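Mind having a look at this structure? Questions to follow.
Missing here is one protein chain; the remaining ones are kept as they sit in the complex.
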Amino acid sequence: MTGDELKEYIVGHLEGKLKPLESGKHDPLFEVQESDLLTVAQVLRDDENLKFDFLSCISGVDTGERFEIVYSLASLANNLRIDLKVVLSREKPEVESVQEIWPAANWYEREIWELYGFDIKNHGNLTRFLLADDWDQGYPMRKDWDAPDFVRFPELER
Amino acid sequence: MILATAELIGIFQWLHGFLVDLGLKEPWLSIVVYCLLSVTVFGVLCLIALFLVWWERKIAGHIQQRFGPMRNGWHGWYQTVMDALKLLQKEDIRVDTRDKAVFFWAPVICFVAAFMAYIVIPFGKGLIVADLNIGILYIIAITTFTVISLLMAGWGSHNKYALLGGMRSAAQVVSYEVPMVASILTVIIFSGSLSMVDISNSQQGNLIFNWFIFRPPFGIIAFITYIIAATAEANRTPFDIPEAEQELVAGFNIEYSGMKFAMFFLAEFVNMFTVSAIATTLFLGGWNGPLLPSWLWFLIKTLLVVLLLMVFRWTFPRLRVDQLMEFAWKFLVPVTFANLILAGWMKYAGWYW
Amino acid sequence: MKSVFNGLKNLIKGMAITSKHLGRHAVTVQYPEQRDNIPERSRGIVVLLSDKETGELNCTSCMLCMRACPTAAIRIEAPRGEDKKRHLQSFVVNHTICCFCGLCEQACNFTAIKMATMYEFSSLDKSVLVWDMNKLQEMGRDVPYEPKKKPAAKPRPKVEEKEKAADDKEEKPDTTETKPDEKTDPKNENQTPDQPDEEDKKGEA
Partner (left out) sequence: MSGLLTQEFTVNMGPHHPSTHGVCRLILTMDGEKVVKIEPVIGYLHRSMEKICENRTYAQCVPLMDRFEYVTAMSAEYVFVNAVEKLAEIEVPERAEYLRVIMLELNRIASHLIFYGATAMDIGALTPFIYGLRERELIIDLFEMTCGQRLTYNYMKIGGVSHDIPKEFIPKCREAVKIIGEKMSDYEGLLNENPIWLARTKNVGVLPTDLAKAYGVSGPVLRASGVKYDIRKNDPYSIYDRFDFNIPCRHNGDSYDRYLLRLDEIRESLKIIIQALDGLPEGDTLKKVNPFNFKPPAGEMYSRIENSRGEMGVYIISDGTTKPLRVKMRGSSYNHVQVLPKVATGVLIADLVATFATLDVIMPEVDR
């Protein structure tokens, strides 16, 4: 399946649940509502023609205006690739865990919880692991994060 | 008990006469002579251990196409002396939670046990401290002391890695003692004596073909099994699981530093020399050989066995602990005992000798 | 039984391989006395290059290297004088945070800054590794280099300059440095590059 066919197939298959985004440059990129995420993910993984059984990566994104979370999926059997994007509200960013579908999501979601502060529902093991154990300086990957003094190097700010 | 030696007899006679002139009488005379002998053996062994450390590093270097130590003297020949001096100066770090007495005595016992075996090892014709008539039995008994020290080190360090190392070493040494003794017994059947001097003497003559290793098939099988068991006994790769540095970091000696560590370290090399010396005495004809002086023959043969152990170490991966035990009990023990029984039966039937 | 012999055979095969190497010559060198050849392009310490004839620094204080540096290891102070030209006042390279990426060398249009092949500058004191202009110039005295383009000693017509640069590039296809859009030639003082963004380096840690 080429990119366009794939896009058509997925949109046709999951009517109304996702919409393709133009900003995705290389592979198809879809936007999914947070409430639909698990159903969409289930279909993407189990559909015979898709079989997205390989979760490459989950990226948290803060564009400055809104929070996003992007799932990069690959299909080993059918040799396909897509990205799924979920837009989260800035006030209360929370998203369902996709661990049930792709166990690999465990650490990626933990990392996003830690660095972005998105609430991952039904994750079960949200503990710190990248930052220091006693980290209390907020969520460093957010754009509005103000660096505490101890991570600033005045001589580098030119 | 033989004091007189072939080559060094003059020195001992002179020493003996000198002490008698001083007015020493028995038993003091014997005590002083034996003390001097022990100190000499100790000194020689320390030198040998230092040499072996250097040699191992050189062998390792050359196998790996490196130089090894090159800085101190010609090809770094006194590198290990400097290392020992360095270790002497190092701070002796002691863990607060250690078991004080056990922690202190472990390296001492290890060191002493390693050296005590040399009382009965004949370095050359007549070059022996004391020719006990149960010589080989004595060696087996005394080398087992090492395991106690390793266990003590593991326990006294109050460190889980060290404890695991100590436990492993206990299991390993006790297991490998069995095939080792069985293969030694094969030689004793050949020679009919437990005395190291008698064993050496019975391999005399006929160039090299009187050596026990050339008594097929039992001699060669006993030799191979002995070498395997001895490698395990000396805690060397592929049987170095007690210190397995990739699993237990350094095993039993993880908490030791400075001179205490040096004592473990030297003891390890002395042990390696011990097992090689026993192999030489039992299988390779001891000091016997044409032309060269007896002590030189002994040294050459022993160092060749040591070289073999070193090539082992720098070639093979390490066995896992359960495989190690399985290998000992399921393979080595049956093989050595079958070998022993067959050899005894042959001897009884008088087919060979 | 067969497996035992097979295993033994393979063990001996391994030992043969290691023993084979026993007699071979070492592939390593004894470092302080013998040294491996350092390739010409090797990126060691950062130095400033001087003109071979006049002995003056090649630097025209265009600040491109300072802008290119990802770790802010280069600090240049070159205030404008009365003649509206930049006058190099201080050029400091902090080698403790330099990541030896070579971006400064690639950014420079005048072969003024170079990563020389020198190494071995470890010291017990970090401040020793912060080199000022004199030290950088002194270290760069004997560094051989081929000038990409002569520093414009006197103002020349713009066209000539560009042609010259093009010629130089044809001669040496190796110099794949990029030509920035900003006019950095000293004669175009009015269009000097923007000051580096006063960005908040929050993620520096």
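Letters A, B and C mark the chains as written, and numbering starts fresh at 1 in each.
We adopt the following convention: contacts are C-beta pairs under 8 Å (C-beta built on N, C-alpha and C of every residue); 3 or more make two chains touch, one makes a residue touch a chain.
Since we're looking at a predicted model, the values are computed, not measured.
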Touch partners, limited to displayed chains, of the chain removed from view: A, B, C
Hidden-chain contact residue, picked from the options B:Ala60, B:Ile220 or B:Leu342: B:Ala60
For chain C, the residues touching the chain missing from this view: 3, 6-7, 10-11, 13-14, 17-18, 27, 39-43, 64, 67-70, 99-103, 106-107, 115, 173-174, 176, 178-182, 193, 199-205
Residues of chain B in contact with the chain not shown: 60, 63-66, 160-161, 164, 168, 237-238, 240-241, 244-249, 313-323
Absent-chain interface as seen on chain A, which is shown: 23-27, 29, 53-57, 59-64, 70, 72, 74, 76, 79, 81, 83, 102-104, 106-108, 128-132, 140-141
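Methods note: only the chains that are shown with their structure count from here on.
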Interchain centroid distance [CA atoms averaged], chain A/chain B, Å: 63
Footprint of chain B on chain C - complex, ascending: 4, 11, 14-15, 17-19, 21-28, 30
Touching residues (chain side chain B, partner chain C) in the complex: 59, 61-67, 70, 311-312, 314-316, 331
